[in-house]
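Note that one protein chain of the assembly has been removed; the remaining protein chains are unaltered in position.
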Amino acid sequence: MNFDLSTEQQAIKQAARDFLAGKSDLRAVRRQVDAGTYDGALWEGVKNQGWTGIAIPEAHGGAGLGYVELAVVMEEFGYACAPSPLLSNTAAAILLEHAGSEAQKSQWLSAIAAGEQRGAAGSVTRDGSALVADAEGADVLVLVDGAAARLVLPAEAEITAVKAIDPTRRYFRVTGNGGVPLPGDVTAGLDRVEVALSAELTGVAQRAMEMAVEYAKVRQQFGRPIGSYQAVSHRCADMLVDVESARSATLFAAWAADADPSQLSLAASVAKAQAAETGWNVAASSLQVHGGIGFTWEHDLHFFMKRAAADARLFGSASQHRDRVAGHYGLDPAPAQGAEAHAPAALAAPEPARV
Amino acid sequence: MNFDLSTEQQAIKQAARDFLAGKSDLRAVRRQVDAGTYDGALWEGVKNQGWTGIAIPEAHGGAGLGYVELAVVMEEFGYACAPSPLLSNTAAAILLEHAGSEAQKSQWLSAIAAGEQRGAAGSVTRDGSALVADAEGADVLVLVDGAAARLVLPAEAEITAVKAIDPTRRYFRVTGNGGVPLPGDVTAGLDRVEVALSAELTGVAQRAMEMAVEYAKVRQQFGRPIGSYQAVSHRCADMLVDVESARSATLFAAWAADADPSQLSLAASVAKAQAAETGWNVAASSLQVHGGIGFTWEHDLHFFMKRAAADARLFGSASQHRDRVAGHYGLDPAPAQGAEAHAPAALAAPEPARV
Amino acid sequence: MDLTLTPEEEQFRAELRTWLEQNHPGPEPDGAEEAFQFRRAWQHRMQQDRYAGLTWPREYGGRGATLMQSAIFNEEMVRAKVPSPANILGLVMGGPVVIAHGTPEQKERFLEPILSADEIWCQGFSEPDAGSDLASLKTRAVKVDGGWKINGQKVWTSFAHHAKWCMLLARTDPEAKKHDGITYFLMDMEQAGVQAKPLRQLTDESEFNEVFIDDAFVPDENVIGNPGQGWSVAITTLALERAGLSLGSAVAIQIQLRELAAMIRDLGKDRDPAVRQKFGELCVKAETMRLNGARGLSYVIKSGMPGPEGSITKIQWASVNQAMTEFAVQVRGTEGLLDDTPWSYRMLRARANSIEGGTSEIQKNILAERVLALPRLR
Partner (left out) sequence: MDLTLTPEEEQFRAELRTWLEQNHPGPEPDGAEEAFQFRRAWQHRMQQDRYAGLTWPREYGGRGATLMQSAIFNEEMVRAKVPSPANILGLVMGGPVVIAHGTPEQKERFLEPILSADEIWCQGFSEPDAGSDLASLKTRAVKVDGGWKINGQKVWTSFAHHAKWCMLLARTDPEAKKHDGITYFLMDMEQAGVQAKPLRQLTDESEFNEVFIDDAFVPDENVIGNPGQGWSVAITTLALERAGLSLGSAVAIQIQLRELAAMIRDLGKDRDPAVRQKFGELCVKAETMRLNGARGLSYVIKSGMPGPEGSITKIQWASVNQAMTEFAVQVRGTEGLLDDTPWSYRMLRARANSIEGGTSEIQKNILAERVLALPRLR
C-alpha cells in the first residue's frame, strides 16, 4: 500500500503548481475578477498541457491517465483559485464518458478531451433551468437532473449570466427543454465529478490554511506573534486536520475511481461531504486568524472563501452526500445494501465483523 | 424590567444553598450513591422547608409561590447534585395541578404539596411501560404519554428498579395499563416540569463550571496554571456562555409560567433545549479541564455529568424541543401558528416586522 | 424578578410605534451618497421629536431616556426596519463622551450639530498594527504652539468621508506606559493633512475607510479630558456603546429567522426534520442571546456600569449570525451559490462579526480574566 503520489504524479503536481504560479498568480486572478473574464492564454496553456482530457481514455482522445492525476491537477487549480472553465469542461467530459452513447462520445468526447471543443456541465434546479459554470461559449452542455442527464447544444437553450457568490468563475442559467438524454450511468459520472470538485476544494482549503499560518507567524499583538496564542495555533491545527481529511478522502476516492470502482460511490460521497465542509470552514477560520485585513477586498483570501462556497454547492451538497453515506452504512432499507456483498480489495471500509 | 432575583427569591436561594451544603454535601451524595439510597432526614428537611409544594397554590396546600421560586430551589438541587425524590415529586404535583380533575387534585395534590404523600412522574416509552424516577415508595404515579397522562396507583402497576446512567437518583420501570386519565391540559403541566428540569440542569452546569475554573487556577503544567492557557481559559469562557444562556432561558420560562403563560410554550422549549445541551457539554468540558483526575470515581465531577445526562432525557429531549421551537418560529403549517396573535407583554420574542 | 414593563415604558413603546408608523422614511434609495443623505434627513426628522440623542440629558437637546427606554427604542427601530440615523457614531459615542468628559465650551460647540447631523462624526481608534492590541497604537501627537501636530494612520473608520470630526486616539507621551501616554482628540477631518480612503470589503461595499494623517493639527481646546488620559475616556465610551445594543441585535436576528422560515416554507422544506432541527437550534441560540442581553441590561440599569458580561452576547451574536446565514445559504442547495437573495451577502458580511468591535477571542479573554478570574496569559 502506497498512499503517496508516485514520481510521475508528483511531477504533474509540480508542473501544475509552476504553470499556475506563472500564468495565474493572484494578481492575475484579481485582474480576471475585475474584468469578469478568463485569460485566453491560460486556457490555451491548459489545453497544451493535456489537462482537458487528463483522465479520459486515449481511445477517446484523452491522456489516458487516472483520477488520481486529475485530482492532483484540480487541487492545484483550487490552490491557485484559477479562473478557468476547466472544472466545468472536465465535468462534461466525465459525464459524457460514463453516460454518453457511443455516438455521443465519438461526436463530442474526443474533441473535448483534446481541447478542440469546450464542454460545460451543471445541474437542474427547482424551476427546471440549470445552473452551469462557464456555459457561455461552450460547444456542448450536459445538464444533470437527479440520476438523469441530457446533452444540450447552446443553440437549443437560453444562456443567461447570473451573479454568483464566487467572482472567480462565471456562472449561467441554462433554460430550455431541448437536448437528448445520455443513456448511460450518470451516477458513475457524477461520482467522478465530485472527485474533481473535492480536489479543487482541498486545494482551496490548503491555500487558505497556508495564508493563516504565514500570517500568524508574522502578525504581532501584545508583543508576540499571534500564532503563539493557542486561540490561533489550535485553530490552525484544526484546519490541518480538516485539510488532511479532505485530501485523504479525495485521493482515496480518486484511487477507487481508477482501481476499485466498487468503492467509489461511498468514497466519492465521503470526499465531497468532507471537502465541502472543509473548504468553507478553513477559509472562514483563516479569515478569523487574519482579523480585519482578511475582510478587505485587497486581501486575496476572500477569493478562496467564495470559491469554496460555490464548489460546495455544485452538483451534490454535503448534506445529500451525508445522507448517501448513511445509506451505505446500513440506514437504507435492506434492498439497497447489495453493495456490501463486494469483497473489499484493500482499504475497504469494514464489513460487519463475522464473529 | 428587573431580571434579578428579588430579595425574597435571593433569600430562598441562600436558604437552599445552606440547607443542601449542610445536609447533602458531596460526601453525603457519595454515601447515598454507594448505598443506593436516599437520606430520609434530607427529605424530611425538604418537606419542612415547604419545597414539596413551593409553586403549588395555597388552595391546594402549597406554598403559593411561583415558578421562579421553584427554579431557584431546583437550581440549588442541581448545584448540590442532591439525591432526592424532589424532582419527580414536583413533576407529579405540577401535572396534577394542571391536568388533574378537581377530584384528583383534592385527593392527591394537597397531600403531595404538603409532603404528606409522595408523587412520582415519568413518561411512557416504546414498549408501553414508563420510566419514572423514584417510583418505588411513591403514593401515586403520573405517567405521561405524548399529550396525555394518567394517574396510576402503585398497586395497579409493576415497579422494577432499572440501572440508569445516573447513580445519584433511583429510576424505575412502571408496567401496567391501569390508572385513570388526567382530563386537563397536560402540555401546560409538562412545560412547567421542563422549567424545573432546566433549572436543575443549570445548577449542575454551574457547579461543573466552578469545579473547572477552580482547578484551572491551581493546577500547574509547564510551570504555570493551566487556566492561563487559552485552550483552557477559552473553554471556560464557553462554559460561562452556556451556563448563563441556560439560566436566562430558565428564569424567563419560569417567569412566563408565573406572569405570562402565553409565552410559556416557546420559552419552556428554549429553556430545555438549551439546558439539556448545556448540562452535558459543560460537565464534559469540565472533565477535559480536569484531565485524568476528572475521570476517576474519587472525583465528584462525574456525579454531575451523569445527572446532566439523565435530566436531559427526562420528559422532552433537546431535539423534540428544537423541533417545537422551529414550529413557533414559523415552520409549522399555518393553522398551528395561532399563538402569534398574542400581543407580547414584555420580553416577548419579536413578531414579524410590520413595515 | 419582574419582566413586565412599567406603564411609562409601555407608553413609550406605544408612542414610539405610532411615531415610527407615521414617520417611517420608506425604503432607502440605492447609491451610497443617496443613502447617506436619506439617513441625514431621517435623523433630522428624529431630532425634531427628540428621538435623536435619546439618552442624552434634555438640557443638551436629548430626551433623557432611561437605559430601558433606549433598549426599547433599539428594538423598535430594528422591528420597524428604519435605517440608522446618519450620525450614529456622534449620537452613541461622540455626544456621550463630550457630555461625560467635555468642557462647557466643548458641549456648547459640539453637541447640537451632532443631533442635527450637520456635523458627522467618525472614530479613529484602530490602526493597521493595533487591532486587538489597541493600546499599542502608534499615531503620534506632538505638542506645538496652541495645539497638537498629528501623524499616523487609522483604519476601520466608518463615515470618514462624510465626517467633520474624528474621535482620535493618539500617543502623546511615548515614554509613558502603554496605556498612559494616549490622548483623546477631536480632529477636524476637513484639513489638508487628513486623507480618507475607502476600504473595499470582501462584500464589495465600503463601510469603512483608511485615514492617513500627515501633519494634521488639533487645537488644544479639542482635547477631551486631560492629555494622557485618553485610554480611560475611550474605554468608558466603548462600554456605554455596547450596553443595550445586544437586545436590538438579537431582535434583528430573530426577524431574519422569520424571513428564513418563510424561505424554508417556499422551498417546501418546512417539514424536513433535519432542517427543523438546525433551524430550531438557531432560534434557541438567538433567543438565549436575547435573554442574556435582557439580563445584562437589567444588571446595568441597577449597577449603572456595564460589566464584562457584555462579552457573552457579543460572542453569541457573532456565532448565531454566522450560523444562521450559512444555514440559509445551505438550505437553498445548489442555488445557494447565487447572489440573488440577501443571504449570500449576509453570510459574507457575518464573517466580520467575530472581529469587529473586539474579536471573539478578545471577548473570551475578558470573560476568562474578568468574570471567571482565571490567571492572565500576558
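Odds and ends about this structure:
By written order: A, B and C. Residues from 1 in each chain.
Here, a contact is a pair of C-beta atoms (placed from the backbone, for glycine too) under 8 Å apart; a residue touches a chain by one contact, two chains touch by 3 or more.
Computed from a predicted structure; not experimentally measured.
Checked against the full complex, the one of A:6, A:48, A:160 or A:177 touching the unshown chain is A:6.
Those residues of subunit A that touch the chain absent from the view are 1-6, 9, 68, 213, 216-217, 224-225, 227-230, 232-234, 236-238, 240-241, 244-246, 248-249, 251-252, 255, 259-260, 266, 269-270, 273-274, 319, 321-333, 345-347, 349-355. As for the chain not pictured, it touches subunit B at residues 123, 125-126, 131, 162-166, 171, 220-223, 229, 231-232, 280, 284, 287-288, 291-293, 295-299, 301-302, 305-306, 309-310, 313-315, 317, 319. Taking the complete complex into account, residues 272-277 of subunit C touch the chain not shown.
Assume only the chains that are shown with their structure count from here on.
We define each chain's centre as the mean of its Cα atoms; on that basis subunit A and subunit C are separated by 40 Å. Each chain gets a centre from the mean of its Cα atoms; for subunit A and subunit B, those two points are 49 Å apart. In subunit C, the residues that reach two or more other chains under the touch definition are 361, 364, 377. Those residues of subunit A in touch with two or more other chains are numbered 229, 231.
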